[in-house]
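What follows is a structure written as structure tokens; I'll ask about it next.
Complex shown without one protein chain; remaining protein chains in place.
And then chain A:
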Amino acid sequence: MDVDTGNMTPTNLVDKVVVPGDVVLDLTKMENQTIKLGSGLCQDCDYISVMQAGKLRLSKPNKYWVESSQKRYVPSSEDTVLGIVVEHRSDNFLVDIKAPNLAFLPVLAFEGGTRRNIPKFETGTLIYARVVKANGIMNPELSCTYASGKAAEFGQLKNGYTFETSTGLARMLLSSPTCPVLEALGKKISFETAVGLNGRVWVNASSPDDVILVSNAIMRSEFLSGTQQRIMAEKLLERLEKS
């Protein structure tokens, strides 16, 4: 049986895979400290225990979270997501963001939005938006502007091809420095892509062949390391040049 006895430091489970039920922090040993808990951890009286299986991560000095990858998305505020419009109510668009609840996108949450120029989104429109408010109980709220009021890239995405991925792959695509597969593809093909943290990716390029190649490369790169991703992307690009 694996029970750590006698080892009191909270860091001995950091960067290890933990399963629900594991106790990762003993709060009685850490007095006068503020600890911030991210996803996957919950407080159980004096202990912090794990709710979701994944790798325990620590960002010094005091942020703990469990990194895991799912096909569904748990909304949290200030995330950028790709949503699909399901319905148009009088005050809100109902948008599906792969979360337990449908999200609301207020009709006025656009740059320069007034009652006179409400955008006409039909069912099935793809929208790049930012999550404003999200807690477990209410429907999440989206917005197509930054807090300052500027729209930047938010709004409807036209043409292109959308596919679903896991949240872990979406995070990897958005990591900095640039994800190796996107870098390798970008050297030969010109394409644009939008990645939602809820596990949706949109790809657009000038020809359908390019779109298919980029989408397949992204979907295949989930479990590969950096060099493996580059090799895979180069093999796919060679095939395109031969034809």
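The rule is simple: a contact is a pair of C-beta atoms (placed from the backbone, for glycine too) under 8 Å apart; a residue touches a chain by one contact, two chains touch by 3 or more; residues count from 1.
To be clear about the criterion, contacts and distances are computed from a predicted model.
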The chain that is not shown, which UniProt protein name from "Mitotic spindle assembly checkpoint protein MAD2B", "Pyruvate dehydrogenase E1 component subunit alpha", "Exosome complex exonuclease RRP46 homolog" or "Cytochrome c oxidase subunit 5A, mitochondrial" does it carry?
"Exosome complex exonuclease RRP46 homolog"
Identified contact with the non-displayed chain, of A:37, A:53 or A:108:
A:53
Chain A residues touching the chain left out here are 1-10, 12-13, 17-26, 40, 42, 47, 49, 51-53, 68, 70-72, 74, 100-102, 136-137, 222-223
